[in-house]
Every structure is written in C-alpha cells, then in structure tokens.
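Handing you a structure now.
Of the protein chains in this complex, all but one are displayed in their positions.
Naming follows writing order (A, B and C), and every chain is counted from residue 1.
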Amino acid sequence: MATIAPPVEHAGHPLVDDRSFIRKYIFSTDHKIIGIQFLLMSLLFLLVGGALAMVMRWQLGYPGRPLPGGGVLPETMAPGGVVLPEFYNSLVTMHGTFMVFFAIMPLLVGVFGNYLIPLKIGAPDMAFPRLNMASFWTAVPAGILMVAGFFVEGGHASAGWTGYAPLSADPEYTGVSAGQQLWCLSLIILGLSSILGAVNYISTVINLRAPGMTWFRLPLSIWSLFITAILVLLAMPILSGALIMLLFDQTLGTHFFLPAEGGQPILWQHLFWFFGHPEVYILILPAMGMASDVIANGSRKPIFGYHSMVFAIMSIGFLGWIVWGHHMFQSGMNPTLATSFMISTMLIAVPSAIKVFNWLGTMWGGSIRLHVPMLHATAFVAMFVIGGLSGVFMASTPVDIYIHDTYFIVAHLHYVLFGGSLFAIFAAITFWYPKMFGRMMSERLGKIHFGLTFIFYNMVFFPMHQLGLHGHMRRIYDPSIYDFLKPLGGLNRFITISAFLLFATQILFMINFIGSWFRGRKASNNPWDDTGLEWTTPSPPPHGNWPVTPRVYHRPYEFSSPLVEEDFLPQDRELDTPPARAGSAPGH
Amino acid sequence: MTHAVTEGSVMLPAAEAEQGAGVYNEKLGMWIFLLSEVMFFTALIGSYIILRFSNPAAWPAPGAVLNIPVTAVNTFLLICSSVTMVKAFANAQDGDQRMLRIWLVLTVLIGASFVGIQAFEYNQLIGHGFLPSSGLYGSTFYTMTGFHGFHVTMGVLCMIYVTAKAFRGRYTPDDYRGVEVIGLYWHFVDLVWIILFTIVYLI
Amino acid sequence: MRYPILCGALLLAACGGDRGATPAADTTAAAAAPAPAGSATITGTVRFSGTAPANPAIDMSEEAACQAKHTGVITDPQVVVTNGMVSNGFVYVKSGLPAGVTYPTPTTPVVIDQNGCLYTPRVFGVMAGQPIEIRNSDPVLHNIKAVPTANRGFNISQPSQGMTTTRTFTTAEVMVPFECNVHGWMNAWVGVMTHPFYATSGADGGFSIQGLPAGTYELEAWHEKLGTRTISVTVAEGGSATAEFSFGPTT
Partner (left out) sequence: MDWISWMLPPGASTFARDIDWLYYLILVITGIAFVVVEVGLIWFLVKYRARPGRKAHYTHGNNTAEIIWTTIPAVTVVVIGLLSGGVWNNIRGRESVPADAIPYRVHAQQFEWNVTYPGPDGQFDTPDDFTRRNQLHVPVDRPVVVELTAEEVIHSLGIPAFRVKQDAVPGMRIRVWFQATTPGTYEIGCAELCGLGHYKMRAVVTVHSQAEYDRWLGQQSTIAASQ
C-alpha cells in the first residue's frame, strides 16, 4: 500500500460552495452535476427512441393503416398518417441510433461513470473536471444535430444504425443526403465526447483512489466502468475514423466504400463491427457491475467470487476485440475465418456464465431484501440469461445462416440491451436516486412500475424469437406481402399492443422520477445500509464530496460480516482488529 | 532529467491517495488520450493497407503524383520541431525561462510552416487535378494526410497557448506540466507523420 | 479545420430545404418583361419510316393486381408507331424565343399516374416550378426515382393505392427520367421548360404548339429510343406553320 498520510483537508476544494447558479448547475465541473445532466439528457433520448419504436410497431402490427394521431406528421414522413417505407427505414435507423448512442451508452457510462467513480473511490472529483464538463457539452450538440436530421430535406438517415455502405455512402441509393451526413457528423462529435469522458474515468480510477482503496477493494461497478472506459477509449476512435471516411464518400467523392473505383463495402463492416462489438460490451459491462453492487446489497452478502468476477469483466473486455466477425457470417467473408470467429465468440459464454452463477451464488444463503433496485437487478440477471443463451444460436455459424437478420436477432439484442442494460439502469437509478437527489423514490410506485414493465417487456420481446424462427426478416416495412409471414400477423399485433402497454408503463417511472424529486421522503446518508464510500457522505453530497478524504479498510461488499453487529461493514469503518487484506481470500 | 521535482510538488501523486500510475494526472491523461489517437490512426492506416493490398493497380509509382522532395523537406522540418520541443522541455525543467520561450516559439514556427507547406502541396496537387475523388489513391492520401495536418494544426494552437503561458512565466522546475504534456502530443504527431510519409509517399 | 466549414454547409443545406421555392420567375425577376401575347401556331407530326423495333414483353405475373389491368401479352410501350406515326415524341422550342422574357408558371399540376404498373403519360412536359402530381392507382408499392442532371432529384415511395405526391423541378432540363426500382420496366420522361411552347405527340403522331410570337424557331423532337430531330420553322404573327419530324430505323 502507498504511504498513508494523515487525513488532510482538500486544499483545492473548500466545501463552502459560492459558485453562481450557472457554474453550479449549467456549466458545472462537479462530476455529480454532470452525471445528473447526462441522466436527464439520456432519459429524454430514451423517451424519443421509445416513441420512434411505437410508430414502427404500429406499422408492423397494422401495416398500411393510418397511425392514430399520425396526421400531424408531414407529408414526407406519413401522408394521412400512413407511415412511408422511407420513413420507416429512418425510424429503424434512428431508434437504434438514439437507443445505443444517446440513451443506453450515456446512461451507463455518462451518468454512472461520472456519478459513481469519484464517490465510490473516495475522490473529491474527477481528475479533469473541466474536461468532464467539455465532455457533456460536446454531447449536447451531437444530440441536437442528430435530432435535426428529421427536419432536413430528404429525411433522416435510413441505412440502419449500422449504416452499412454503400447504402449509406451515396445519396442516390436512399434519397437521403443531409440526414445521413448529419448522422455521421453527430456520431463523430459524440465519439469525441465519449473519448474525453473515457480519458477522465481511466485517469481518475488509476490516480485518485482514496488511501486504502486498492485495486481489489474496488466495487465491481467501478471495475466494470473502468474496463468499459478502456473499451470506449479504444473503440470510439475506430468508429470516428470509419465515419469520417463515410462522410467523405458522401461529400468529397472519395471511394472508400464504393466499389466502382475499388472501394470495399465489406471494409465498412469490418471497421464498424471492430468498433461495434466492443460497443456491445460497453453497453452491458457497466450494467453487470452495477447489478452486482445492488445484488450484494439486496442479498446482504459479499459478492460470491469477487476475484473471478473481476477477471470475467476483464476477459469479456478482451474477448470483445476478437469476435467482431460474428456479425458478418453471411457477408461473404472467408468461411475458415468465420469458424475462428465462432470459436472466440463461443468462449465469451464462459465469463458470462461465471458472472451469472456468481450472482446466484451471492443470493444463495442470503437474507434477500426485495427493494425496488433489487427487483430490477434480479430481473437483469433473469433477462440477461435469456439474451446470453440466445446468443449461442447465432454464434453457431450454421444456425446463424437461418436466423441472421431475422427477428430472432432483434429478440436477442433487446434481451441484452433492454432486459439486460435497461433493467440494470432502472436498478441503478432507483438505488442511487436518494444519493443524487436527497430523496427516496416511491417504493410502491416503483414496484408497480417494475412488475408491469417486466410482464409487458416479456410479452413484447419473447414472441419475437418465434417471429425469427419462422423466418421473419428484420427491418421490413410490411411483412404481410409474404405468404410465409402472413400467419404471423396476429403475433405481430400482439407484440404491438404489448409494446404500447410497455411504453405507457414508463409514464409511471416518469411520475416517480419527477415527483420524488420534489415530494419524495428525505433520504438519510445511507438508506440502503450499504458498504460503499458514497453512502458515508450526505445525500446529496456537497461539492468536493467529503470534508476529509475517506480512508478505506475493507473489501467492497462486507455484508453480514461477523466482525460487526450490523449486517453491513462500510468500507471506511476502522475496526480495532483489522481484518485480512484483500487478496488473501479466506474460506468460510 | 537534471532536476528532481521538489517535495510536495503538484507533479507528484497526492499524498493522500492510493498508489496510482506514479505520474501526475495530466501526463497520465495525455498518455491515455494518445492510446485513443493510436486507434484512430490505426483505423485510417489499416483501411489504407487493406484497400491497397486488394487493389494495387490503383496506386501509381511513388513520386509519380506526389512531390517527394518537398515533403521530405517538410518531414525533416517536423523532426526538427521534435528536437526543439525536447530542448524546450529540458529548459522548462532547468527553469531557464528565456531559452524555454525561444525553443517554444521555434517549435510553433516550424509546426506552422509544416502546415503551410502542406497547404501549398495540396494547392499544387489540386491544381494538377489530383483530388480526394481521384480514385482510392486520392481518397486515402487526402484523408490520412489531411487528418494528420489537422492534428498538427491543433498541436500548434495548443502550443501557442503554452507559449503564451511560458511568456507569463507559468512554468517552473516544480511545475512544467503544460510543456511536458504538449511535448508528448507533439512527439506522437511527429511519429505518426514518419509512418504516413513512409507508407503514403515512399512505398 | 474542415469541421466548421462542413458543419456550416450542412446547416445551410438544412435551412435551404424548401424544395421548389425558387420558381423560374424568381431567378429572372430582374430581367422580367411581360410575356408578349403571341398568336402563331405550329402544328405537325412525328413520323417513322420502316419497320418499328418490337417492344419487349413484361412479365407482370408477380403483381397480380397490375396484371389484371391488362389483357394479353403485356409489352413495354417504348416505341409506339401507328400507321407510321410516332406517339410519345416530345416536341419543344429549343431556341429562337426573345431573350429576357419570362412566362407565367401554371399552378395547375400535371398529373402522372402509375396504373397497371406503367406510367401514364409516359412522356410529358412541365414548366419549371409547375407542380407535378404523382399518383398511384395500383394497390402495390411504387417508388418514383427522378434522376435529373440539372435539377435536384428525389426518390420517394407510394406504398398504397390512391396516394398522391407533388414535386416540382426548378431548372429547364430535357429530359428528366423517372424510374421505379420495384418494377424495373417502369420508365417515364419529363421535359422541364421555362416557356410554355412544347407538346407531346399523340397516338396519331400529331402535336400542336400555340400562342407563339412571330419568329424563327429551332424545334426539337425527342424520343426515348429514336433520339432527336431538329427543324427550323418560321412563323408570322397570327399565322401557322407545320413541322414534320421523321425518324428512321437507323437512328
């Protein structure tokens, strides 16, 4: 351990806060405010992405029928309320883009990376607070540009969130030019924002841990955010490079992805998925980490197999770089290469399985408190398992021939991104809400919201496996023109109605989120009896987080420790007889 | 390093923190940022290699289109600027304010002339009808060298900021973070250019 | 460095998105002189000598709704010659009109219908700025992709029966091709004019251009397969003249 100096006042961070309103809440450099800014922004985009999905679902459930209230849409999108195929393609594209880049990714990385890292490692703020502010204020124009795409001539980007070239590279193929360019530009700017954030997170975790916070005393949420930040740092520039080439193909007449002069459409796919698969883990690793925190708390037990959980995070982070080809089994790539991609993909099942069984192991023998965060976290485990297992089907190259680009894939990715990431996000928001806003969210409303979301969510996405099994292609505007898909019309309508119910249920969350902000019960410093450092400061924490740098004596999840009377032992609580250091894991 | 950093300097890890990377935050942050930059240029250079290997006929012989001598001079200039940067850094460590300023100004000037010569080169090439739309060769040439030029320009702008601070005497043997951090970036950009010059111009 | 420029350009593109807002009247507003009331007429025919090439057959079996609107073998009416008379020839005044004169743009739209998976009319003219109403009378998806060179193109779809969409072109262009990518055989051509002196030859090969001021004009006949023919015609005020275009198989 490093030299332990006696606790000192933070010279640079007087806890008397005399900043102006703008410095405090708008152009704030405080990681907590930036985290909340990201939270509000990404929840807004979550709503936008969800609304786009509703329009899509209407068309799929009731093809060619006017969307109720759709008459307000302009003639170029939905004349008389009937969604046009080109607008449908924009919906598909923008639903994916908003959800991946502007909702889930900032919710996990932007919100909780910012909010939790300094608070959980005992730092007064990020390593580079101003860079942190710059990161948020670069994400805002990216979001504005992305929304602006709907209002330009030719409509918004319609080549899918994966933007496959040449469809995306030449306006002639879609009739979309400005929209596609805005899409590229927005994602390049967002990439810059993410990279600035990642530099900050990595530096902060490496250099700013409080005394005693050794690597193996870091909570799994921090481990996963740290590994995620590395993935963001290394993956986003690949996307930026690819997007720049795509933008130049559109605007400067370059030939990177256009075959007429020797460009390669497949090159785009390689670049995109070389970014894209690490991106997939960017979207799930923090969810795993935060769910681990909540499950340990809810089970009142230390995380089962903490070290293997850390190594599982690392190996998922590493394997994420060598599996991108499994998105391209049907793209005409070398079949031998496909087999090696299949094997590396299959291997990811191993660390994933370790994590799932360790969560079960954590709950085993616990004293489980089913508070709302815990409900969401267990739902995360239950749903992530389905998403993970359905992944085995598409990892198997021959089976993938059949299910590639069908609704089976749509079901799979929503089980991972909604069932996985979003349930973990709900768990995290409800868990850290009292710390963020100083008030508790309504437990009752939270449980109703959870129950309905869980039911409707499964009613929407589980039947999509069936659609896929029957060969229902992705991204098609009107399945009813195919004879073999006609029998699926009823199922499509069922999914559509369920989706509307699922969307409506989220109003409960909005009411709970906004209402509790003003009228929620005041939260104590540590409402969940948790062991993390963030619960040792007031709710919400002051600027600078602690008047005195905390000192860490314990591993992260010392619940039900025999050393203390209570069923939790905070990481900073000094005992008369210090327990064994992390690393020499004792048996039981 | 001729002078040890004094006890309690901002350039040492904070005493009340767990052992980290052993370097101050800004330096660590720049190293991490450069990793990201490596990946960015990997995407561009990797695409270049893939496109060129699968379509060698689209590339004319070295020197047939591009003006290698002018660019060689430019490359030499950029390497010189790395040397001046090292000199500036050494003087910042020694606390020699006058030499620090001189070397920084030289670095700025050489960096700016690199960009200027590149602009001149672009102008010539465009005048000869060699455009970003001129096949894969034009596409890759302008994208790669253009983004390198963009990085140099950003570097020069930051360097001007650092130089201005140097003229206000902000760098001492106890705190020369700005000089060291911009130096790291500058050497990286220089290194990238040597790779680009080799694969785009010479091979 | 190039970001701000690109960004600015994009925003401009975004703001300037009001399609068709610059009719011909705007662009020549400075030189606008009232259109002289002419009263001369040019009439004539487009003829074809020899054996007309056979039109290819269209297999419409996959679009039952379209096929039902036809009887017998469906052919693509590329070259329609009846008794030596060519229909779907586009005849227009190519040059000879007084300079600096603008003509009022009609506000009534020209209708192009997609019926039985064919365009009707197949060849027609509009004035720059005049609305083109595209209608789908088929219960199947059509997309309309306009691939002009001087104008801004578009690519829109009409997934259901009875849909109409209106588009305009702003610049003179002979001819703007329309195509449907769902039904590869579907083609139409639009002649965009800055004056009203154009006509399409009918089933009898005849055309008539009215209201011309006196003068000598270069008249061109355009046909999608047969090419173009140019004739010089002089007409006096209130008078009439004839123009006969003749295509042959060697074109």
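Heads up, the rule we're going with is that contacts are C-beta pairs under 8 Å (C-beta built on N, C-alpha and C of every residue); 3 or more make two chains touch, one makes a residue touch a chain.
In this text, all values refer to a predicted model and were calculated from it rather than measured experimentally.
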item	value
Touch partners, limited to displayed chains, of the chain removed from view	A, C
Contacting the left-out chain in the complete assembly, out of A:252, A:322 or A:382	A:382
Option from C:56, C:104, C:162 or C:238 whose C-beta touches the chain left out	C:56
Omitted-chain contact residue, chosen from A:358, A:526 or A:571	A:358
Per the touch definition above, residue among A:277, A:404 or A:449 touching the missing chain	A:404
Touching the absent chain when the full complex is considered, from A:441, A:476 or A:552	A:476
On chain A, residues whose C-beta touches the chain left out of the figure	84-86, 89, 92, 158-160, 164, 166-167, 170, 172-175, 259, 263-266, 299-308, 330-332, 335-336, 338-339, 342-343, 346-347, 349-350, 353-354, 356-358, 360-361, 363-370, 378, 381-382, 385-386, 389-390, 392-393, 396-399, 401-402, 404-406, 463, 466, 469-471, 473-479, 481-484, 487-488, 490-491, 493-494, 555, 559-562, 567, 585-586, 588
Missing-chain contacts mapped onto chain C	54, 56-57, 59, 62, 140-141, 143, 155, 157, 181-182, 184
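To be clear about the criterion, only the chains that are shown with their structure count from here on.
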item	value
Furthest chain, CA centroid comparison against chain B	C
Averaged-CA centre spacing for the pair chain C and chain A, given as whole angstrom	53
Chain centre separation (chain B, chain C; CA means) in Å	57
Shared interface positions of chain B, touching two or more other chains	none
Chain B residues touching chain A - in the complex, by the definition given at the top	13-21, 25-26, 28-29, 32-33, 35-37, 39-44, 47, 50-51, 54-55, 58, 131-133, 135-136, 138-140, 142-143, 147
Touching residues on chain A, where the partner in the complex is chain B	1-3, 5, 7-8, 123, 127-128, 131, 195, 198-200, 202-203, 206-214, 233-238, 240-242, 244-245, 248, 252-256, 261-264, 267, 270-271, 549, 552
Complex contacts: residues of chain C adjacent to chain A	6-7, 10, 13-14, 17, 19, 141, 143, 145, 147, 153-157, 159-160, 163, 165
